[in-house]
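The structure is given below, and queries will be raised subsequently.
A single protein chain has been omitted from the complex, and every remaining protein chain is retained in its original position.
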Amino acid sequence: MRLAANSLSGPVEDVAGQAGHREHPPRMGFFTDTSVCIGCKACEVACKEWNEVPEDGLNLLGMSMDNTGSLGASSWRHVAFIEQPRRLARHDAGIAGLPVGPSGTEATAGIVESALRRAPRGGGELGTSPYEPGHVPAVPLADGPERTDFRWLMMSDVCKHCTHAACLDVCPTGALVRTEFGTVVVQQDICNGCGYCVSACPFGVIDRRPGDGRAHKCTLCYDRLRGGLEPACAKACPTSSIQYGELDALHERARGRLEALRASGVAEARLYGEDATDGVGGCGAFFLLLDEPAVYGLPSTPVVASRDLPAMWKAAGVAALGLLAAALSAFMEPRER
Amino acid sequence: MGSNMAEAHPVGFQWVMEAKEKGATVIHVDPRFTRTSALCDLHVPLRAGSDICFLGGVVNYIFEHDLVFRDYVAPYTNASFIVNEDFTDTEDLDGLFSGWDERRTGYDRSSWQYEHEGEGGTLAEPSTREHATGHSCGASGPRLEGGSGPIRRDPTLEHPRCVYQLLKRHFARYRPEMVAEVCGTPVEQFLKVCAAWTSASGRERTAAVVYAVGWTQHTSGAQLIRTAAIIQLLLGNIGRPGGGIMAMRGHASIQGSTDIPTLFNLLPGYLPMPTAETGSDLATYLAAVKADRQKGFWRLADAYMVSLLKEYFGERASAENDFGFDWLPRTSGDHGTYRSVMDMVDGKVSGYFLLGQNPAVGSAHGRLQRLGLANLDWLVVRDLTMIESATFFGDAPEIATGEIVPSRCKTEVFFFPAAAHTEKEGSFTQTQRMLQWRDKAVAPKGDQRSELWFFYHLGRKIKALVADSGDERDEPLRALWWDYAVVGDEPQAEDVLRRINGYDERSGRLLDGYVELKADGTTSCGCWIYSGVFAGGINQAARRTPGSAKDPYALAWGWVWPANRRILYNRAAADPDGRPWSQAKACVWWDEERGEWIGHDVPDFEKSKAPSYVAPPDAVGPDALSGDDPFIMQADGKGWLMAPNGLEDGPFPTHYEPHESPVANALYAQQANPTRRVYPRPDNPSNPAPSEGHREVFPFVLTTARLTEHHTAGAMSRTLPYLSELQPALCVEVSPELARLRDLEHLGWAHVITSRAAIEARVVVTDRMAPLVVQREVVHQVWMPYHFGARGLVTGDAVNDLFGVALDPNVFIQETKAATCDIRPGRRPRGPQLSELLARYRARAGISSETGTARDATPPGGGRDGEQEA
Amino acid sequence: MSTTNGRDARAERGPAGASARERRGAPQDGSAEMAMVARARPASYYGRAVLKPPVWGEDIAYYFFLGGLSAGASLLAVGADQTGRSALRRGGRLGALGSLGLGMFFLVKDLGRPERFHHMLRVAKLTSPMSVGTWILSAYGAACGMAAAAEVWPKRLAPRPAGRLLAATGRPAGLAAGLLAPVVAAYTAVLLADTAVPAWNAARRELPFVFTASAAASAGGLGMIVAPPSEAAPARRLAQYGAIVELAASRRLEARREVALEPYLFGNAGRLLNRASALTAAGVLGSMLAGRRSRVAAVASGAALLAGGMYERLGILRAGVASTTDPRYVNGG
Partner (left out) sequence: MGTRGWLESWPVWRQLSGADPLGRGVAAESPRQRAIRPRTADADRVVHSVCPYCAVGCAQNVYVKDGEVIQIEGNPDSPISRGRLCPKGSASKQLVTGPQREQKVRYRAPYSSEWTDLDLDVAMDMVAERVLAARDKGWQNHDEHGRPLRRTMGIASLGGATLDNEENYLIKKLFTALGAIQIENQARI
């Protein structure tokens, strides 16, 4: 058997082909344009209705209008809400001239953060299990300069369907597979809940569902795609913030959109996950962001750990030989009395 | 303005986003920065309830900068009409118009009328308060004797008594500085709105206004919308594509339930209910609906009414018996839902039906609602799920305070499970007047039934019970035509819709439209504006042909009343000569060769009436409409910058403070709308007006709105896990500044207090709320969503408990978008301690039942606006 | 994704470690949060974790420990077999199978769907250390089992065909187990390193050495317990080698001063690892000073080494989890 080039990292021309699919459809994906997201969360609900994903907790999180918190085993779409005392290009928030004091965003975010510190798995179960922040110590509103501007960023996050998907690489049962559309899905009849994919994902997307025991994440509505339908979230999205289609076409559209936004003064606009040379070989679901990725809870420079797998095995080999040598030498000493 | 469209109507908002993409400037004027604001070009804050001042400021700006679209305004509006010399403006009477009657706390509108050519000047207009009041005009143009002319006009718009000059003078003091002082909107921000709005005017450009209940739920709600209409008329933005005023209505068929009303003051098609005064016979009634000498299609109201009576009473309606007119009940004044609830509390109402409605949560003054429910003989609740209005005997907050004791509450409650929208066929009328037919997907389960089933069979049973009673009062029930087609035991909605569309009684043919209706009893029609929905014998509402480049209005998708016209008054989309104002904004136009109006939309004008047509002076009704009278339902064919009739509170909109306001009216001595309806009763206290002192007790402005993730009173969202998890708790949004002032903690508890109630919520501190400077003082605003109640997956106090009952005088809608309140950290007290807390607040504020109900800012003891019940 | 300029970041922040200690170690009285908020926070989404903390519980740490122990024990058994140390051989073979069996129990128990354990054998995935490990373990387990069976086969049944077969295959099986053992001990390190978990991934060069060394130390400890001091010299030496390498590797992790490696030093994981180091050092010292004279001391030293090995794995597991709950370790700051 021969392995194709860039099996573990780097750009891949034909992801489905690399997974053995022949005569497959073009690679399909999502382009999520956060600049037109209205934060309605239709994507979250449409996803749950179609995929019969269970409710994951009726808790007020205090993260602006976000009460989902993060992607998880029971939240395959997650709309992030970020309030910032900053300006968004030519957008005018109408703060100027009002009798305002310092912004409250730092203090409120601090309260949420300190509550998360107490949460199970450090808040990592948001999107998977209920979590009630309860009462947390108040953070006094800081003194500081008057706020002069405001913007409210919203972004519907989703599984990235990486070109080099760490979850897929590490899955020991073959439950995770690359489909003919180039997407990555969990075969629920196979997954035995080993949890390896959870630790492997550099985006914190996939998780194990308590009570069910298996790993769950966005399937990019594989079943719908098989029937020629578009994913439920993209179909519902009122403002076409979530766009579904052939990845190449989406890339082109995204670049056009980026140029238009930059031309209109949104200098911070950037694409995230579209670069085939990044640490995961580019994503099947990519985004147009209006701030740095970390602000949205995304990793700045995601890397598929398997990229370094050969080196790791090499180190392990050396260590193993070392162990063998140590054992040998332990017995090579002259026999004691 | 007055709409949080991205949150309340996300799918509709796609068109706004698309317009923005194409270069439109999108502005959101709202007390709070919302998800709508985040996507607009400009968010402009203002104090809740100060909108008329804001919009009046825009009117002023238009005049100051000479931005009136004269080519449109002069021919299409009543700008050039000369008004009676007895008319006196609020500028001269410090907030009142001429005709004020202190005793009736209402206006005599005779001085607001147009002057006519020739003898007599104005025509006398009967105007007692209960006659031809705003609430009985519905969406039609009100009656106007002499609308067909000849009205004195000054086409140069220079005459000091022409509407144009009166309007200009009326708003002359609504300068940007005044707007800043009243609304708290900084001058610079306000001017940005003016500049952007007025630039979208003229032949090439238009602007559209979107509003929702942020405008209607005020004691000056109708006038608020009129102010926007005035701006849009002045800018030439009515009747044109990309123009207009768009009401974003909140319920699947709330438009339909107004067209085919379940409203006390209306019959189908905006025909008024007969009143004690107009109800002596059909002729008297019709004379009150339409004037003899007026223009437009309302002149034919006799045909609409007789056809309705023919549908109601079938064979039993004949010319001999006035078509059964005498069988109709008569109203006398206010029978609105709030009046009825007070009557329930007072033991005057025996039985109450709640049909998909949850007033214990969704109506203002929840406590009053629940006390009303607890004092009935019986209550019928029909809903998908158990709601607070059915279970009040077990979970009302008044049980904790001891005000409702289950073992002493006599109300017998029947809960009937309802069929869902997938389980019955029928039509909804959406917010653009479009009827869309739904097919039945599955059968309902168990006892679940449609309202159609329920009322059809209830009617059948009642008719059977009275069939032989011999009692004269049962005659209308016996006469009632009730032979709708039934399959199994299921009445057929499509048959009902056919009867609504109407038949030619002689031939049995379904009518093609309302122009075929006759006043001689040869046609029947359940709702004249819906006539045509079965044109050609086809259910037009069930059409599903998508739009296309050739058919941008998708004219074969659904059916829009009237006559499938998508843009009302679209004659105004063409210039007086009948040419499109611009090619880009072409909608309908006059085709000289064919001699008819054509275009992308169905012309809202008589098809073959040329633009140059001048109606003969003695013509009436549609015949009196000239070629440049686009507003074919109006009694004078014109867009009304001034409303000489039809409104309770004045011919021009005027800024009055909300019923509860932290500040005095900076424009007039008159504090609040003098004609607003107030109900001074011990169980309906109001927070004091500034002139009454104690403003420190309720220093903040309270306003409410929807969240995307919930639906109104919550029965259709709080019960669903997928929606509940997205907004799981009642919260109160406050600015960092108010949080600091009141020691409120993010995610902590706070309680909000008015003279009616104290409710608790989790605090959300956010920059999206910001204080304003109003009249040199800082005013804080508090926002809450109103979806929560005692039941469901997620629960919370009912926000509407905070509000009292004070109503718009025209439409009797309550003011729940602006009130005053206090907010304190921590949870509210429970049980009797809660009652004590409220009593302490009322004592501190010196509140009696009369507080806040004074007509004007003069000390109490003068005129009262309290509804005087006999 | 691990921080490449961790040194700078840490230097700039000064007591960055202290703040980490506050967050996880100090009593939660709110003062830490206050201090934290006063500082300008690095960009994050409400301080929420970027990554999902591993779902693996302590069971997996037990498995890592027991797997390593089994591997080391197999090696000891081979040596003992070759050098005629029957007690050490017997203890090694039985210990190897026993610890492997117990380890497998914990491994299966930790699965979300334990009844689907066998799905691991559907595929053989080179990209998955767990899959590779599964196949190695299968072979290793078989060899271990045969070696142990030869050990426990009753003497009176030796003449039976099965007995003869076992007698013949016992040694080769043991040898095979011994040859596979180093991979068994090392693969779990790759398993951890091949994740997005900052602390594990950043330690990808060191972890295999920590794991194999710890396996050696633990197995040495086991040897000292199961074999009389007279036979246990190789076990003591193996333990000493292991302990030295393990401690050295741990120091090296510390010395690298990467932000992503902080969790090894502070908080709960830091405490566990300190305890592991102390126990390992004590065990080795005990074995050197008294291991050859006193059986009691040997058993005590062996137990200390075993405990040290277990705490080592627990600490590493916890450090990994801790590194996922703070966005700082992913996005820097």
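By letter and in written order, the chains are A, B and C; residue numbering begins at 1 in each of them.
We adopt the following convention: a residue touches a chain if its C-beta (ideal position, glycine included) is under 8 Å from a C-beta of that chain, and two chains touch if they have at least 3 such contacts.
Predicted, not measured: the structure shown is a model, and the values here were computed from it.
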- Touch criterion as defined above, residue of B:Asp89, B:Glu115 or B:Asp259 at the omitted chain: B:Asp259
- Task: Check the options B:Val345, B:Met434 or B:Ala643 and report the residue that touches the missing chain.
- Result: B:Met434
- In the complete assembly, which of B:Glu91, B:Glu451 or B:Glu777 touches the absent chain? B:Glu451
- Full-complex touch with the removed chain, picking from B:Gly12, B:Gly184 or B:Gly239, is B:Gly12
- Residue among B:Pro359, B:Pro397, B:Gly639 or B:Pro688 that touches the chain left out of view: B:Pro359
- Had the left-out chain been drawn, it would touch subunit C at residues 121-127, 131
- Note on the structure: subunit A residues touching the chain left out here are 1-3, 7, 16, 18-22, 40-42, 44-46, 49-50, 168-169, 174-179, 185, 187, 189-190, 221-224, 226-227, 229, 232, 235-238
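Heads up, the rule we're going with is that only the chains that are shown with their structure count from here on.
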- Between subunit A and subunit C, what is the gap in Å from one C-alpha centre to the other? 30
- Distance from the mean Cα position of subunit B to that of subunit A, given in whole angstrom: 45
- Query: Hey, what residues on subunit A touch two or more of the other chains?
  - Reply: 107, 112, 136, 139
- Message: Applying the document's contact rule, which stretches of subunit A touch subunit B when the two form their complex?
- Response: 36, 38-42, 44-45, 48-49, 54-60, 62, 64-65, 67-68, 83, 85, 90-105, 107-108, 111-112, 115, 133, 135-136, 138-139, 141, 147, 150-154, 238-240
- Query: What residues on subunit C touch subunit A, complex-wise?
  - Reply: 1, 23, 28, 30, 32-34, 36-38, 40-56, 71-72, 75-76, 78-80, 82-83, 110-114, 116-117, 119-120, 122-123, 125, 127-131, 134, 178-179, 181-183, 185-187, 189-191, 193-197, 200-201, 204-205, 207-209, 211-213, 215-216, 220, 230, 233-235, 237-238, 241-242, 245, 292, 320-321, 324-327, 330-332
- Which subunit B residues qualify as touching subunit A in the complex? 6-7, 10-11, 13-14, 17, 33, 35-45, 184, 186-189, 192, 708-709, 721-729, 731, 735-737, 739-740, 745-748, 762, 764-768, 770-773, 778, 793-794
